[in-house]
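Sharing a structure, written as structure tokens. Questions coming.
This part shows chain A:
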Amino acid sequence: MDTPKPSSPLVNEHHCNNLRHKGMYVMSVPDPDEFKFYDRYDATAYWCTCTQKALGPDGLSVHPTTCKPGGQRGCCE
Partner candidate 1 sequence: MKAFAYVNAANEKEAIAALSPSARAGQRDALTAARSGQPSSVPISGGMDLLGLMKDYIVSPDRVVSIKGLDQSIAGADGGLRVGAAAKLADLAEHAQVRKLYPALATAADSVGTPQIRNMGTVGGNIMQRPRCWYFRNEEFNCLKKGGSRCFAVEGENQFHAIFGDGPCHIVHPSSLAVPVIAYGGRFRVAGPNGSRDIDAGEFFQMPNTNLYGESVLQPNEIITHVILPAPGQRSAGYEVRFKQSHDWPLAMASVNLVMSGPTVKSARIVMGAVAPVPWRVPAAERVLAGKTITEAVAVEAATAALAGAKPMSGNAYKIQIAKTAVKRAILKAAGA
Partner candidate 2 sequence: MPVTLTINGQRHQLRVEPRVTLLDAMRTRLDITGPKRVCDRGACGACTVIIDGRTYYSCSMLAVEAQGRNIRTVEGLTPIDSATGATSRAGGVAQGKLHPVQQAFCDHDGLMCGFCTPGFVMSTVALLEKNPNPTAEQAKRALDGNLCRCGTNIGVLKAALSAKGVVRG
Partner candidate 3 sequence: MDSRAPGPGAGRRAPENAHDRIPDPGSRSPQVAEVQAPARPPQHPKYPWPEKPRLIGTRISRLDGPLKVSGRAKYSYDIARPGMLYGRILRSPHAHARLKSIDAAAAEKAPGVKALLITIKPGDKILYPGEEIGALAAATEQQAADALRLIKLEWDVLPALATVEQAMRPEAPQVFTPANTRRGTAQEDGDLAAGFTAAAHIVEGTYSTQVQTHTSLETHGSVCEWNGDNLTAWVSTQAVHGTREGFAAGLKIPQANVRVITEFMGGGFGSKFGPDIQGLLCARVAKAANAPVKMMLDRKEEHLVTGNRPSAFARVRAGVAADGKLTAFDAQTWGTGGAGAGSDYPLPYIYTFPNRRRTHTDVYINAGQQRAMRAPGHPQGCFVTEVLMDELADRIRMDPMEFRIRNLPAPGPNAMWAKYFPMGAERINWKSRHVTGDPAPGPIKRGLGCSANRWGGAGQGARAHCEITADGSVVMRCGTQDIGTGNRTIMAMVVAETLGLEVSQVTIEIGDSNHPFAPGSGGSTTAAAVMPAMRVTAGKARDALFERMAPQLGVPIEQISIGVGTVVVSPSTRDSLPDGPAAARSGQPPASRSISWRDACRLLGTVPVSVDGQWERGLSAGGTSGVQFAEVEVDIETGITKVKKIVCVQDCGLIVDLKTAETQCYGGIISGLNYAVFEERILDRNTANMVNPNMEWYHMAGPSDIPEIDVVLVDQPERGVIGIGEPPAVATAAAVANAIRNATGVTLRSIPITPDKLLAELQRAGGTN
């Protein structure tokens, strides 16, 4: 069976459990050819599932670089 495996090139288990982006709901198949046509880029819009906004419970913007346990943000899970 083709059961989608829970992992993401952008957000993984090292990130806050509440970090979200569209790709987590859309589950597109990563395109192996994509970076033959341009370099890597990240056009992703992130949000926090607790606040349902692009700002976290601490009022700061949501991003994989900061939404990590062990960082300065106290709101992470």
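Methods note: contacts are C-beta pairs under 8 Å (C-beta built on N, C-alpha and C of every residue); 3 or more make two chains touch, one makes a residue touch a chain; residues count from 1.
Inclusion criterion for the candidates: all candidates are chains of the complex that A comes from, given by their letters.
Treat the numbers as computed from the prediction; the structure is a model and nothing was measured.
J.: Any idea which of 1, 2 or 3 touches chain A in this complex?
T.: Here chain A touches candidate 3.
J.: Inside the complex, what are the residues of chain A that reach candidate 3?
T.: Residues in contact with candidate 3: 1-2, 4-14, 17-18, 20, 22-47, 49-55, 59-65.
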